[in-house]
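Structure first, commentary second.
Of the protein chains in this complex, one is absent; all others appear in place.
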Amino acid sequence: MSTATLAKNRWLPIALGLGSLVAVIVLVEALIRLGWINRFIVPMPSEIFLAFPRVVREEDVVSRFLLTAGEAFSASILVTLFGVAGGVLLHQFRLLRQATETWVAAMAAAPLVLIYPLYLVIFGRSATTIVMMGFTAGLAPTVLKTLEGLSSTRRVLINVGRSFNLTRSQQFWKILFPAALPTIFVGLRLGLIFALINIVGVEFLINFGGLGQLINELAERYDLAGTYASICFVILVSVCVFVLTERLERWLRPVD
Amino acid sequence: MAAVTMPSGRVAAGAPEATPGRPILVVDDIVKSFETPDGVVTAIDHVSLTVAPGEFLGVIGPSGCGKTTLFNIIGGLLDGYQGTVEVAGERVRGPHPSIGMIFQEESTFPWRTVIDNVAFPLEIAGVPKAERYEKARHFVALVGLDGFERRYPAELSGGMRQRVSMARTLAATPKIMLMDEPFASLDEQTRLLLGDKVLQIQQQLRQTTLLITHNITEAVQLSDRILVMTYRPGKLKRMVEIKLPRPRTSESVSSEAFGRYVAQIWSDLREEASRGLRDDEAQKLQRSEQS
Partner (left out) sequence: MAEAGRLILPAGRARRLPVHPVTALRIAIIVAVLATWEAVAASGLLYRDVVPSLVAISRALVETLSDKLFFWHLGTTFYEIGIALVIGGLSGLAVGIALGGSKLMEKAFEPLLYYLGPTPKIIFFPVMIMWFGVGPGSKVAMGAISCFFPVALNAAGGMRQIDKILIRVGRSFRANTWQMVTKIYLPAMRHPIINGVRLGLGVALIGTLLAETKLSNRGIGFLVIQAYSLFNMPQMYSLIIILFVIAIGANALIGRLGGLDDIKRF
């Protein structure tokens, strides 16, 4: 059987992927036990696995998770409000859009997270810094996607509105905005993801907050297995958020 | 003789009544030019026409004859032209409530259900909820989509979606329906069946209709009169009265008289269409030589 036919099988590729992952883990475990990898640099996967429940219990992972989630939630609210409003503003005022769209695009590409020391000075080592960092990171993509959605409304739908003599406000709320909603949701999702990445990252960097701080703390305590376990946990949470929002977006999209 | 019938009692609120016998749409001496990279192009060159109340007028022409420009001008979506357009005595200066437009492209609102799509003009006019849904249901049934009220356009076929657009425009009870190649994206059989539907509706409502198309069969099937346009600059070449008896169905497509009308119109059109083709090819040759 050629690899192409193997690829068509529903379960084989997934099995191959996950299987390889498992194989690597088993290999690492073996190499550590044999002493080929230093166990004080790379803890045994079995140890990491055992560290999970311990960390969850001792380090109050649930409340940390809620803290990070709360920060992400606040940042998302801000991103939604200002991001969508900003996109609408740029859409309605053509001159403003022409003048500033490139700037917004540049901001979306810039390493915004590097201003976290600045926020540290302004807001101190607090949740506010973290939320502001998330908001700053998620804003530009949301503005750009909102703008994109509004501008790419199909011409004929706009003409339908005109043929019914809609006022400018009616045209916006009854045609442009609903038509743009799918793209706006894509923007919100991007904004949320950017915000979350930056939030966890900054929590780690400033040693404050929920999950990000947990990793930092365990690392500073030289709890090897704990550090690896918490990193895996955060990756897991991040992947779950990504998948969930993707499903949500796809569920909302068929209205297209 | 064209089927001139009395307009029904149904009139858009506040709009002037059309006196029987007087044309409901008067298009007078329209000239429209565009600036293009190749210079000034006259799309419409002194076109005039009238439509009597209850009449079905077809305007047919080759691609590039300015049909869609004419559609947009009459509908009030395009200005910057010479000449006037009057609906029931009122000058048209922008989209007019007495004119309902049906576009060529897919135009249903994908985020609204069928019933919400059709109720749209009533919603805009501020009709209270219960009343507007009742009226909308009437029009949904009229186009044969009863049972599909709560569905979304994505769940319907192309032909059904065009019917939704039609119901939506009808719900505004316009004096005149303007249609620009409404069946362009549909296959031939669906076209014929939808044409049947349109005929049925038009006969039931005595709806004045102006249909712009390039499809001869469609035009002959549906119209009382047909105006043939020339290729750009668009002028009116010929007026043909379609004396096929009403009520008509798509079965009349196979009759001898039908075939004669089609042949007659095709001979006019063919000349214009081949001019268009030659022009197009000459332009492309010129452009490739320049680059």
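By written order: A and B. Residues from 1 in each chain.
In this text, a residue touches a chain if its C-beta (ideal position, glycine included) is under 8 Å from a C-beta of that chain, and two chains touch if they have at least 3 such contacts.
What you see is a predicted model, and the numbers here were worked out from it, not measured in a lab.
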| item | value |
| --- | --- |
| Candidates A:Val113, A:Leu166 or A:Ala180 - the one touching the absent chain | A:Val113 |
| Contacting the left-out chain in the complete assembly, out of A:Ala127, A:Ala140, A:Leu157 or A:Ala179 | A:Ala140 |
| Residue of A:Ala69, A:Ile231 or A:Leu252 in touch with the missing chain, whole complex considered | A:Ile231 |
| Sole contact to the chain not displayed, among A:Ala51, A:Ala127 or A:Ile215 | A:Ile215 |
| Interface with the undisplayed chain - residues on subunit A | 3-4, 6-8, 12-14, 16-17, 20-21, 41-42, 95-96, 98-100, 102, 105-106, 108-111, 113-118, 120-122, 140-141, 144, 190, 193, 196-198, 200-201, 204-205, 212, 215-216, 219, 224, 227-228, 231, 234-235, 238-239, 242-243 |
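Going forward, only the chains that are shown with their structure count from here on.
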| item | value |
| --- | --- |
| Centre-of-Cα separation between subunit B and subunit A, whole angstrom | 49 |
| Sites on subunit A touched by subunit B in the complex | 154-157, 159-160, 162-166, 170, 174-175, 178-179, 181, 254-256 |
| Residues of subunit B defined as touching subunit A within the complex | 75-77, 94-97, 99-101, 103-107, 109-112, 120-121, 124, 152, 154, 172 |
